[in-house]
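Below is one structure; the comments refer to it alone.
With one protein chain withheld, the remaining protein chains of the complex are depicted in position.
Then we have chain A:
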Amino acid sequence: MSTPEQEAVGRTATMSDAMVEAVAHEMRADEEVFYMGEDVADYGGIFDSTTGLLDEFGRDRVMDVPISETAYLGAAVGAAQAGMRPIAELMFVDFFGVAMDQIYNQMAKNTYMSGGSFSVPMVLTTAVGGTYNDAAQHSQTLYGTFAHLPGMKVVAPSTAYDAKGLMHNAIRDDDPVVYMFHKRLMGIGWLPAPDGPKTPVPKEDYTIPFGKADVKREGDDVTVVTLGLHVHRALEAAEMLADEGIETEVIDLRTLKPLDRETVLESVRKTGRLVVVDEDYRSYGVTGEIISSVAEADLDSLEAVERVAVPDVPIPYSRPMEDAVIPGTDDVAEAVRSVGE
């Protein structure tokens, strides 16, 4: 899944290491960059998002904040409008509810409402995803919620390589960027990651543009479009299906806003068969958006389509039920087989 250029790098990193490396680089390069959030200083981020930053940059620039998301996310908006480049962390994306006004009525809209006279150059980092039985208030991805509201760029990397390049771009960008990292991909000791997200990562800084999907696996038979953790589940399914003679193309969106519709369309024109896999709720979300984009642009290219997503219920706690609602590798494989028939 990594390119020859990445292989040539000669070292691999976890997604956590890659993210932190990009943040540290930007903090060294620009004194206006600072990080704030709950447990980001001494703890290093509950999901290893800030490991080691306190030691290098001190408490002025790596700030623990009160459990007051409205105040500190809003303060990030204000500091950004004053010209600084804050990175503010929402520990779990599920906590967005207590601070949504600052996120979508302030952060997301001030550039537009000011006719472009203000910019909000901040990054909102946040942990997403389930698969470890943390129940309905700590397991959501909410990709669709954030991508739906205008005014925010939204990224969700699935590998260390992408995580670093997207973080550099997020911090340097003059617009608010919501950076959604999946807990299961970070490489945390107590939450083992699959093999995929740990990739070769160049030591130097580099930027990956927003709105460019990445074809993580090429195939002629069926297109699978997905993001985050499910890139790896789709790749695993693709390996299984290859043994059955089905060649699956796996597209990692990487960015939800802007959305790379062109890459998706190109692939569907080749395969004619589309499966969209999402760890967010089924209705009014990523799956519907991708499928309708293809249908709208080129209805004739679509021979068969299916979506695999969380049914429209909150995420249940008990393992058999959580496993039932979060799409697994088998669910992806089954959907690919069904559109391939």
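We take it that contacts are C-beta pairs under 8 Å (C-beta built on N, C-alpha and C of every residue); 3 or more make two chains touch, one makes a residue touch a chain; residues count from 1.
Please note the rule applied: contacts and distances are computed from a predicted model.
For the chain that does not appear here, its UniProt entry gives the protein name "Pyruvate dehydrogenase E1 component alpha subunit", which is one of "Pyruvate dehydrogenase E1 component alpha subunit", "ATP-grasp domain protein", "Acyl-CoA synthetase (NDP forming)" or "Glutamyl-tRNA(Gln) amidotransferase subunit A". Per the touch definition above, the residue from A:E32, A:D134, A:E247 or A:E266 contacting the chain not shown is A:D134.
Looking at A:T12, A:T70 or A:S119, the residue that reaches the missing chain in the full complex is A:T70. One of A:A82, A:M113 or A:V313 touches the chain omitted from the figure, and that residue is A:V313. Mapped onto chain A, contacts with the missing chain fall at residues 38-39, 41-43, 46, 64-71, 94-95, 97-98, 131-138, 189-192, 311-314, 316-325.
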